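Here it is, the structure in full.
Of the protein chains in this complex, all but one are displayed in their positions.
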Amino acid sequence: MHVDYWQEIREDRLGRIGLYLILLLALLAALAPFLAPYPPEARVGAAFSPPSSRHWLGTNDVGQDIWSGLLYGARTSLVVGCGAGLLAGTISVLVGTSSALVGGFYDSLCMRVVDALLVIPPVLLAILVGAYFKPHLLTLILLLAAFLWPGGARIIRAEALSLKEKKSVAAARTFGAGSLYIMARHIVPDLGPVWLAVMIQDARRAIFMEAGLSFLGVCDPTLHSWGKMMQQALEFTYLEVWKWWLLPPGLALSLTVAALSFLSFALERILNPRLRGEREDAGH
Amino acid sequence: MLVIKELQVSFGELIVLKGINLELKKGEILAVVGESGAGKTTLGLSIMGLSPGRCAGQILFKGKDILALSEEERRLIRGKEIAMVFQNVEDALHPLYPVVDQVMEALLIHGLKDKKAAQRKAMDLLKALGLSEERTHFFPHQLSGGEKQRVLLAMALANDPEVLILDEPTASLDAITRAEIIELLKKVIREKMVLLITHDLSVAAKLAHRVAVLYGGRVVESGATQCIFTFPRHPYTRGLLRSYPNMTTVKDLQGIPGPPYKPVDGCPFHPRCTQRVELCFREVPELKSLGDRYLACHRGGIIPLLEIKALSKSFNGVRAVREVELTLYEGETLALVGESGSGKTTLALTIMGLLPPDKGEIWLEGQKVLLRDKGFYQRVQMIFQNPKSSLSHRMNVWELVKEPLDVQGWGSEEEKLERVRKVLEEVELPADDFFLRKYPHELSGGEAQRVAIARALVLNPKLLIADEATSALDASIQAKILKLLLSLQEKRGLAMLFITHDIALARKVSDRLAVMKNGSIVEEGPASEVITNPKHPYTRTLLSLAADLKEEISILPVDAQRPK
Partner (left out) sequence: MLIWRPNVVNYIVAFFIILTLNFFLPRLMPGDPLQAIYGDDALIAMTPELKLELIQRFALDKPLGEQFVAYLRALFRGDLGYSYYYHAPVVSVVLGYLPWTLLLSGLALVLSTLTGFILGVEAGFRRGQGLDKLLLTTLMLVNGFPDFFVGILFLLLFSVVWGLFPLGGSLTPYASLKGFDLVLDILHHLVLPLLTLVVVRCVNIFLLTRSSMVTTLGAGFILTARAKGCKDIRVRYHHAGRHSLLPVVTAAGLHLTHLITGTLFVEVVFSYPGLGTLLYNALMVRDYPVIQGVLLILTAAVLIINLMLDLLYLKLDPRINYAR
C-alpha cells in the first residue's frame, strides 16, 4: 500500500492545524534576530513596564524585553525538539532495526537494556544528570536524546520485524543479499512513516522536558527558554505582570506541544488502519 | 407464532432487506440460506431488535409488534423469549469471565435473584449440553471450538425461550464437532420456533423443515427443504446448490456467473441470471405461490427450454424412438445415456429437424415447433461426433466459423470477424489471422472439435445438443473440452443435451440423467439420484460396466433384480 503521508496529514483536520502551527513557529524562530527588537539578554527598559509600542509584551524584573525573549525561547524549544527528536529517532532506528535483523543474543541484550530504561522515568533521570551538568543547548540535546530513544527503539523493532517477514525481503535474500543491504534498501525506507511518528513523539517530549528542566532551574541559566521565563515570572504572581510575562511563554509552549500532539495523533490515525476507518466513519 | 411482515432494513441509502414475509410456527425450523452479504444475519438481528439499521414493517410476536416496542420492552424479550445463538467466532464469548458466569448472567438479568441458584442452573444446563463440570469454570480461551459453541447455545437456552435464532451455529467447526453440534441442536430445539441462518446447505438440509433462499435482501424461493434442494426452481437456488461441495452431487462444481450482489433495480438476481428478459431489469418479481413453494421470478423459475412430448420415430417399421418424453431446463445439462442403437442419435436428429418425426411434438421455450426456420437454429445448435466430417474440408477456420452467420445473414463482414474472433477465444483457440486461414486437415482432433463448438456457439444458442461430442478424442483433450463446455454453460446459461454411451462421463457433466434403451426412456432423474440409487436394471448394468480402475470385470445380467 502506498500512502502519501503529507497528503493524508493535510487532509486530517487536526493534522493540518498542527502542521501549520509548527510551520508558523519555525518561521518565527528562524527570523527571531530580525523580528526581535532587542537582544533578549539586554536590559533595555524599566523593570516591570507594561506592554507598550516599545515593548510589545512589556519588560521583566530586570528590564529585559519579553517579546524578544519569547522569540528566542521559540528557537531553543525548536532546536531542542528537532535535535533531540532526530538524534533519539536515529538511535531508535539503529538499535531497533539491527536488533530485529541480527536477532539472537544481541537482540535479547538490546531489548533487555531498552526494557530496563523504559521503566525509569526519563524526566527524573534528566533532572539528576542535569543537576550536575547545568546543560546548555548541545548538552541538553544529547542528554534528552539519551533518555528518549528506548521507547522508539521498541516500536521500530516491532515494525522492522513485520517488514522483515515481507515477501520482498525474502526475495532479496534469495538473491543473496546480506543484512546490511536489506536494512538499507528494504527496511529503513519502509520504516519512514513510523520513524517520522517516533521522531515527532520524541520531539514533543523533548520540548516538554526542556521546558520542565528550565522551569526547575536545572539548565544553564543563560539558555533562553520559555520554561525559565515561567520560573522567573512565577515569583511575581502578586503583581499584574503575569498577564504579559507568565501567560505568553506558557501559551506558546502549550501550543507548540499541542501542535506536535495533533501531528502525531493524525499520523497515528493514518498508520493504524483501524483508527483510519474510524476517521472515515466519523465523517458521516 | 412469529410473523414477519414486509420487513425492510436499511443503512442510510442502502437497503439490506426488503419485503421479507416469513412465518415461524411452534416446533418448526426455518432455514434462511444465501451467500454472505445476502442479509441473513441482519434478519436475525432485526428480530432480536439489535439491528443497527432502520427497520420498517412488522415483526409480530405473540400479537405484539417487536419493532414498535420501546427499547426497554425489547430488552426484556431478548434472551428471555427470543434468544440468539451466535456463530462461534473468535470473541463471541467475553474473554475475561468464566463461561458459567456468562450463562448465569442471562438468568440473573431476567428475574432470577438468587445467585447460587442461578449458578446451579447454569452449570446444570452446561452439563446437559455436554460440558464437564470442571470446565464450566473455565475461561473461553481454555475451551475448544465445539465447547464454546455449546456455551453459546446454553446462554441462549438459559431462559427456555420460545424463539431461537441460530446464526451459523456450525461454521468454523470441524466435521466431527459439527455433526455433534447438529445432533445436539436436533435434541434441544424441539418445540421451539427456530430460525436457522446458514450458508451451509448441508446443515439446513439436516435441521430445517422449510428453507428460504435469500438473495440481495429478498426471499427468492422458499418451501419445504427437501423440495427446494432436490428441484430448485429459481436460477439462484440452483446456482447455490451447484456451487456447494457435497457428497451427493456428482457433477463438477460450478459457480454463479458475475460478481456478488450489488444493489440494482428490478430483480436483484438479474445481472447474474442467464434467462433474464427485459422485464427483469425493470420490475422486482413478487414472491408467488406455486403450490409446493414460493418463488420470485418473472419467468416462473428456471424455464423449460426444450420439451419433447410423446415423440416416436421408426425406420422401415422398426421403432427407433418410442413415445419419448423429455424436458430440458435452461442452463442445465441433461445426459442421455444408452448403448449404441438405443435411439439416442435418432432422437437428436429428430429434434434438430434433420429427420421428420412420425408422431409427437417438440416445444421450444414454451412454443410448439412447427417449422424449423432460422430463428430455431439460432437457438438450437448441435455438435456432431466426428468433427472432421462435420467440417467441410474446403473451408478454412474463418469461413467455417462464419458460415452460420452467413446463413443467418447476420451483420457486416467486420462485425462477423469480431464475433468469430471472440468466439474462438471463448473456446480457447488462437484468434489470429494465421489460425483463421488454417484448413481442417491442418487441425488436431481437439482443435477441430473446438472449431466445431465455436461454429455452434457463434449464433449464441440457448441449447446445444452434443452427440458423442468427445468420444473420438483422447482422454486428456476430452477433459479439457468438457471443462470448456461446463464453463460456457456457467457463463451463458447454455442448456445441453449431452448424448453419450459413457455413464461415467455423463455423471461428471450432467444435472439430470436419462437412460435410453430400445428407443424408450427407462429411467430419468437427478444425476446423483440415478447414479447412487438406480431403479432400472438396465441402468444398473450400465453402472456396473462403467469405467473404473479396478481389476475385475463384473457384467451384471440385464435382468438381474438384485443390486450389487
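Every chain is named by a letter (A and B) in the order it is written, and numbering of its residues begins at 1.
Simple rule for what comes next: a contact is a pair of C-beta atoms (placed from the backbone, for glycine too) under 8 Å apart; a residue touches a chain by one contact, two chains touch by 3 or more.
What you see is a predicted model, and the numbers here were worked out from it, not measured in a lab.
*Asks:* Considering the complete complex, identify which of B:110, B:199, B:508 or B:536 is in touch with the unshown chain.
*Replies:* From the options B:110, B:199, B:508 or B:536, the contact with the absent chain belongs to B:110.
*Asks:* Which residue, B:34, B:57, B:79 or B:301, contacts the hidden chain when the whole complex is considered?
*Replies:* Answer from the full complex: B:79 touches the omitted chain.
*Asks:* Any idea which of B:50, B:117 or B:277 touches the chain not displayed?
*Replies:* B:50
*Asks:* Just name the one of A:35, A:86, A:117 or A:142 that touches the chain not displayed here.
*Replies:* A:117
*Asks:* Considering the entire assembly, which residues of chain A contact the chain that has been omitted?
*Replies:* Output for chain A: 14, 112-113, 115-117, 119-121, 123-125, 127-129, 131-132, 208, 211-212, 215-218, 230, 234, 237-238, 242, 246-247, 250, 253-262, 265, 274-275, 278, 281-282, 284.
*Asks:* Identify the residues of chain B touching the omitted chain, counting contacts across the whole complex.
*Replies:* Residues 45, 48, 50, 75-80, 83-84, 86, 89-96, 102, 105-106, 109-110, 139, 141-142, 152, 155-156 of chain B touch the chain absent from view.
Just so it is clear, only the chains that are shown with their structure count from here on.
*Asks:* Averaging over Cα atoms per chain, report the distance between chain A and chain B in Å.
*Replies:* 62
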